[in-house]
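Worksheet: one structure, shown below.
The complex appears here without one of its protein chains, the remainder shown in place.
The block that comes next holds chain A.
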Amino acid sequence: MDPDKDNANPTIINPSDLPTRRRQSDNISSIKRRTDGGTGLFDGLIPAIARSSHAYDPFAAPLPVDSDASSPSSSDFGDDDVLEEIDEQEIYDLIAPISDPEHPLTLGSLAVVNLPDIHIVPPASTASRISTVRVLITPTITHCSLATVIGLGVRVRLEQALPPRFRIDVRIKEGTHSTADQVNKQLGDKERVAAALENGTLMGVIRKMLEGCDNVNE
């Protein structure tokens, strides 16, 4: 076994067992769950005539400025007026693909981040816009020396990916780490976080962890 690793043989969750957004509640994703219980096999066959009152006709006299309803390309997105709030699953989807610093595995598949341990606290008063995202991380073993790095990685990821109206709070889940208090202090201290991010080596590690999150396919 590789002695350099704190936990050389962690439990791995199979990708198909990870929490995903149920298509049912998802009226935006391009593979939206269908109300008819089918998979959309016949979509290409059922003619446009049957789906909307009229097909796209470039000559049907003056088109409305907002031609959304008739252009098929935007139908995947649902109604633009419906607001889709940022929710816990979305936070999970942002941080689950972060790679572990010592395994070629994601934090999601190692159960370091878990959906039930993500909470969004709405603004305290109507006057405030600031919501808080609280993420509790579970190191794979209680003496994991990389807990701080993982915490920082999660923090950096969320700071880059969430709009500024969110405050970010990353901690070690209670009872899962031997020096949780110290780690939490470090993760919670703005100045210490900022100082840590000035450290080139550390930032290099974190950048490597975040590498796999945003693959832009062409």
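Just so it is clear, a residue touches a chain if its C-beta (ideal position, glycine included) is under 8 Å from a C-beta of that chain, and two chains touch if they have at least 3 such contacts; residues count from 1.
One rule holds in what follows: contacts and distances are computed from a predicted model.
Visitor: So one subunit is absent here. Using its UniProt record, which name fits best from "MMS19 nucleotide excision repair protein", "ER membrane protein complex subunit 3", "Cullin-domain-containing protein" or "Translation initiation factor eIF2B subunit delta"?
Guide: Looking only at the record, the undisplayed chain corresponds to "MMS19 nucleotide excision repair protein".
Visitor: Sort through A:90, A:117 or A:169 and give me the one touching the missing partner chain.
Guide: The missing chain is touched by A:90.
Visitor: Which candidate, A:120, A:136, A:162 or A:180, sits in contact with the chain we can't see?
Guide: Of these options, the touching residue for the absent chain is A:162.
Visitor: Applying the definition given at the start, please give the residues of chain A touching the unseen chain.
Guide: Listed in rising order, the touching residues are 9, 11-12, 14-17, 20, 22-24, 26, 28-30, 34-39, 41-42, 45-47, 49-51, 54-55, 57-61, 63, 65-68, 71, 73-74, 76-78, 80, 82-84, 86, 90, 93-94, 160-165, 203, 207, 210, 213-216, 218.
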